[in-house]
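One protein chain is absent from this view; the other protein chains keep their places.
To keep things simple, chains are lettered A, B and C as they appear, and every chain counts its residues starting from 1.
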Amino acid sequence: MPTDDRSLTPERVLDAYRTVLRARALDDRRFVLNRAGKLAFIISPRGHEVAQVAAITALEPGRDRFCLYYRNFAAALACGFTPEELMLSAFARASDPSSGGRQTPGNFGSRRRGVIIGSSTVGPQIPKAAGIGLALKWRGEGGLCFVSFGEGATSQGDFHEGMNFAAIHRCPVIFFCENNHWAISVPQRLQVAGPGVAERAGAYGIPGVRVSGDDFFEVYRVVAQAASRARAGEGPTLIEADVLRLQSHSTDDDQRAYRDADELAAEAARDPIPRMRDALIDRGWLTPEGDRRVGEEVSREVERATEAAEAAPDPDPASLARHVYADG
Amino acid sequence: MPTDDRSLTPERVLDAYRTVLRARALDDRRFVLNRAGKLAFIISPRGHEVAQVAAITALEPGRDRFCLYYRNFAAALACGFTPEELMLSAFARASDPSSGGRQTPGNFGSRRRGVIIGSSTVGPQIPKAAGIGLALKWRGEGGLCFVSFGEGATSQGDFHEGMNFAAIHRCPVIFFCENNHWAISVPQRLQVAGPGVAERAGAYGIPGVRVSGDDFFEVYRVVAQAASRARAGEGPTLIEADVLRLQSHSTDDDQRAYRDADELAAEAARDPIPRMRDALIDRGWLTPEGDRRVGEEVSREVERATEAAEAAPDPDPASLARHVYADG
Amino acid sequence: MAERNLVQAIREALLEEMERDPRVCVLGEDVGRKGGVFKATEGLQQRFGEDRVLDTPLAESSIAGVAQGLALEDYRPVAEMQFADYSYPAFNQIVNEIARVRYRSNGDFSCPLVIRAPTGGGVRGALYHSQSPEAFYCHVPGLKVVLPSTPADAKGLLKAAIRDPDPVIFLEPKKLYRGARQELPEGEAALLPLGVATVVRPGGDLTAITYGFMRLVTLQAAALLSRDRIDVEIIDLRTLRPWDIETCVRSVEKTGRLAVIYEANRTGGFGAEIAAELAERCFASLDAPVTRIASPDVPAMPFSTSLEHAFMLNPDKVADGLRRLARY
Partner (left out) sequence: MAERNLVQAIREALLEEMERDPRVCVLGEDVGRKGGVFKATEGLQQRFGEDRVLDTPLAESSIAGVAQGLALEDYRPVAEMQFADYSYPAFNQIVNEIARVRYRSNGDFSCPLVIRAPTGGGVRGALYHSQSPEAFYCHVPGLKVVLPSTPADAKGLLKAAIRDPDPVIFLEPKKLYRGARQELPEGEAALLPLGVATVVRPGGDLTAITYGFMRLVTLQAAALLSRDRIDVEIIDLRTLRPWDIETCVRSVEKTGRLAVIYEANRTGGFGAEIAAELAERCFASLDAPVTRIASPDVPAMPFSTSLEHAFMLNPDKVADGLRRLARY
């Protein structure tokens, strides 16, 4: 049970780093395909990847539950989705494991991996996670539920209701807010009253932690700590990971229309991936040469995934009315 | 503009005391009528009266807006509703000023008095009050919006959304929570995670104040202070008034079924009205003799109000479909 | 076998299913120690403990959200909305989330839960304790909607709803809660299938399709008509989604005349669906226009007795409509 930094072997961290690179390379590839008119709609995790992968690395896919949100492309990889699977959902193919091409990519789901099927709606996963947490508490096997969302989602009534419920019943839930300071075009000052998201934990008598989302080790540490608390029956934790949104909200959006050009340039220079790479090199866990090699391997994976997904068949139109009810 | 204790002349306090007694006497009378089968449904303010009247006394009916909730029988009197008017609504008469007998009594409304028509639904008045506050801020005439609710209502998403909005836009709103520690049969420990309601203000970066709801002067003081803040453009305040629910939730409920008998007896002995009377006598503003006289006057008022309301006509069945739309 | 009224039948169904299946649990406002505001869950918490019969905070969206989480974890939650009128704060959770779990995950996940709610008027509940919102839920693919009107149907259908693999909205006509009693079968013998209507009164002159409290009113109206030698066949749908079209078609083909009677306001009520579908399917058999007999288009019934009577359908109003239809 990973509860602190020590269980973070170089192997595991390098694995996580590879997942981060994979997320970035796949995302870049999606944008190329989008510009070529082959993919309709993308929500990019650019800037969030390190925080997402660090958080999932501190948890136990298979044992835990994950209520992800649409920006959790890198988290989904960390939960075990393969590059090909994510490309299948980008192309809305029949074999997309999340929804068989029914939902926009970004609504991840896989029962066997404990990734609870999401929707595009902002907020409702939060009380749902409280309910899952309650079930896990009743079951008493030490599993927990991780639920993620943006700072915009914290404005929804469902955020409050879910936090309140989970705190009252000490549900083993980690509330993970990826605060990129923008909800589409709405800045944090018009979204979140008060000092920030982490401080809202106080209203429920639970710990609230703010962490720099570009620091793999710090994110890992606070999530692992929250996991220990949850598994020990001490209840939920609210974590606010400070991240950057290095892309527009989605391919339907252009953030240059409402954000300051200098600010955008400054943020672009603070991409968390080079920072993670440098940290690994500093620790002697990675060499520039090794980094290049991983990059190339990831490129090939992305290539193969794209080809396979592009060639995969579309859903059968005759399947439209399946799975409305159990008997259909 | 009453901003502190000093403007509380003995006359005003005695007036408020009379309002408190009126509320109690009217309520007692309603219960007699209920047992006689003449009134269908009552929600009693018993135990909340002093807090309600103190709060309204610190504000300016006519200038301010009041989003009351169903337990605000005493607050409604303080806002200017007459005993007869409240009895008209208890009997659901055509001339009930709030809704012409359409709503259960307790949904107070009067445009000319700035009392915004309520509904039986728990919670939605809170964001509504934020919107009214925004309008008052735009208008810039120093008016504010007072909105009240029980601690149960703080669990609703609407509580959070309304607080967040009002805090972001520094709306002149006073959020007044009458915490009687029970929402029908649900105790606070299953309702409100964390230390209490007042502490939730911190999540929004606004002041949160807890006050003993049986202390007229203290409630007056904190509401007056919140009003000064609001009128000065400094934004909303959340006040938690600690009160007792000395009756069952409503005439459809019997709290002895789920509350401890000793606790009920102990609370009955802490009725805030004798405490207010003693405080006035201590200050030399009231004599036992004066108190008896006020009591008798109030009794006569209640008598007259009941007779008039009982004799008043029911709504015309032909009016059923009026006021669905402006042209109907 | 003792005689039971409808609310006791509900309680019995819950009790039997909770004893049969440890995954079945109950949650909602006041369902615990108090046993629900209508006593539908009386004694269940004493029997099954505070987890399996859980008093939630006053927050319907999270009640639905938590129930969904429990269902996703293979529990069988039965959530109570204290009144159907108060299910709207949960509308997003129900319509966007719960109803679509199976579809959006392409069958990987399911959401077996029941949401119970007292529905309908005639109990002086006024605008917020009298609504008949079934049409909202009947329009939602992925949901089933049940609305029983006898103790035996309530028991048998609630047991079936709890065992159903899909989410069921279970509406209980509160006007009948303490109405006629019936001897109830126990255990498996009590079970009734969803989706099957019942012919409650055979007749040859015209078909009256109805459900809920209107079954009783229509029976009384039919008795009035039998004095005029008009012989009404009455069908109680019991399940509204899916509804038993075949039974209805057979009857209308026999009688050639159809009235649909429902308590909700007329425009856009579920009776419109029934009328439209059967007018199309039975076109060649119809000797008269399909008639809808429903409540007026006002925002729900007022508190005043005179207005409540003006709003509610009663045997005379229904008999008038049926008589007109018979004479067409």
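By definition in this document, contacts are C-beta pairs under 8 Å (C-beta built on N, C-alpha and C of every residue); 3 or more make two chains touch, one makes a residue touch a chain.
Keep in mind it's a predicted model, so treat the numbers as computed, not measured.
Chemist: The chain left out touches which of the shown chains?
Modeler: If we consider the entire complex, the absent chain touches A, B, C.
Chemist: Which listed residue (B:I43, B:L77, B:L136 or B:C177) would be found touching the missing chain in the intact complex?
Modeler: Of the candidates B:I43, B:L77, B:L136 or B:C177, B:L136 is in touch with the missing chain.
Chemist: Can you say which of C:A99, C:V146, C:L219 or C:I261 touches the chain missing from this structure?
Modeler: In the full complex, the listed residue that touches the missing chain is C:A99.
Chemist: Among A:T57, A:T121 or A:Q247, choose the residue that contacts the chain missing from this document, as touch is defined above.
Modeler: Residue touching the absent chain, from the options given: A:T121.
Chemist: Of C:Y75, C:Y128, C:Y177 or C:F213, which sits in contact with the chain we cannot see?
Modeler: Candidates C:Y75, C:Y128, C:Y177 or C:F213; residue touching the omitted chain: C:Y128.
Chemist: Which residue numbers on chain A touch the omitted chain?
Modeler: Listed in rising order, the touching residues are 40-41, 92-94, 99-105, 119-123, 152-153, 155-158, 183-186, 190-192, 252-253, 257-258, 314-321, 324.
Chemist: What residue numbers in chain C mark contact with the hidden partner chain?
Modeler: Within chain C, the residues touching the omitted chain are 61, 85, 88-89, 91-92, 95-96, 99-100, 103-104, 127-128, 135-136, 138-142, 241, 264-265, 267-273, 275-277, 279-281, 283, 286, 288-292, 297-300.
Chemist: List the residues of chain B that touch the chain left out of this view.
Modeler: 65, 96-100, 102-103, 107, 109-111, 116-117, 119, 121, 124, 126-136, 138-139, 145, 157-158, 161-162, 164-165, 168, 322-326
Everything below uses one rule, namely that only the chains that are shown with their structure count from here on.
Chemist: Which chain is most remote from chain A in terms of Cα centres?
Modeler: The chain lying farthest from chain A is B.
Chemist: If you average all the Cα positions, which chain's own average lands nearest?
Modeler: It is chain C that sits nearest the middle.
Chemist: Quick check: how many Å separate the C-alpha centres of chain B and chain C?
Modeler: Here chain B and chain C have centroids separated by 36 Å.
Chemist: Report the inter-chain centroid distance for chain A and chain C in whole angstrom, where each centroid is the mean of the CA atoms.
Modeler: Roughly 41 Å separates the two chain centres.
Chemist: Chain C: which residues touch two or more other chains?
Modeler: Expected reply: 56-57, 59, 61-62, 89.
Chemist: Where in chain B do residues touch two or more other chains at once?
Modeler: 155-158, 190-192, in rising order.
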